[in-house]
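The structure that follows is given in the form of structure tokens.
One chain of protein is taken out of this complex; the other chains stay put.
Take a look at subunit A:
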Amino acid sequence: MEELSDEIVMQKVAAGNLDLLKVLFDRHHRHVYNFLYKMSGDKMLSEDLTQDVFYKIIKYRSSYKNGSFVAWLFTIARNDLKTHFTRVHKNHEDIDAVDYKKVENQEDRSEEHSHLQNALNKLDATDRELVILNRFQEIRYNELAEITGSTPGAIKTRMSRALKKLKRIYLENI
């Protein structure tokens, strides 16, 4: 099973071979969890959301449309996170702003975060998301473009700027 690509495995799952979902879960659940954890800084929440992401994959497996599986997976994860924050904060502020504040609040409380994590938390939510997905989950520009609904070129430029900004923040506080 290991040599099959995510896309082929997912196609088989969509065709009814549910057992193969276990393969995809084993391959990716840590990445999803880490993405959510880096974004939210909340272990329990990240675990719940990770579980929810894979529930959704089980449920909506037939709606998979042969694109990049990783892109699809993180699109679901992103939407889950956004939905969660809009639900938690009843006041309907801008989603990204809400996201950002949430992490900032947590930073004050817990000192256990790494220096890099603290620097990441100071980035815009959109920039942070890009950096986390690209650096930690090794998601390529093409897939990032797919996830965010942008073009690879634009992603590349944004990534470069975001990294520069992050570097400045990181080195300032070192």
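One rule holds in what follows: a contact is a pair of C-beta atoms (placed from the backbone, for glycine too) under 8 Å apart; a residue touches a chain by one contact, two chains touch by 3 or more; residues count from 1.
The rule is simple: contacts and distances are computed from a predicted model.
Engineer: Pick, from "Catalase", "Putative zinc-finger domain-containing protein", "Probable membrane transporter protein" or "Biotin transport system permease protein", the protein name that UniProt gives for the chain of this complex that is not shown.
Structural biologist: "Putative zinc-finger domain-containing protein"
Engineer: Extract the touching residues of subunit A with respect to the undisplayed chain.
Structural biologist: 16, 18-19, 21-22, 25, 29-30, 33-34, 37, 43, 46-47, 50-51, 54-55, 58-59, 114-117, 135-136, 156-157, 159-160, 163-164, 166-167, 170-171
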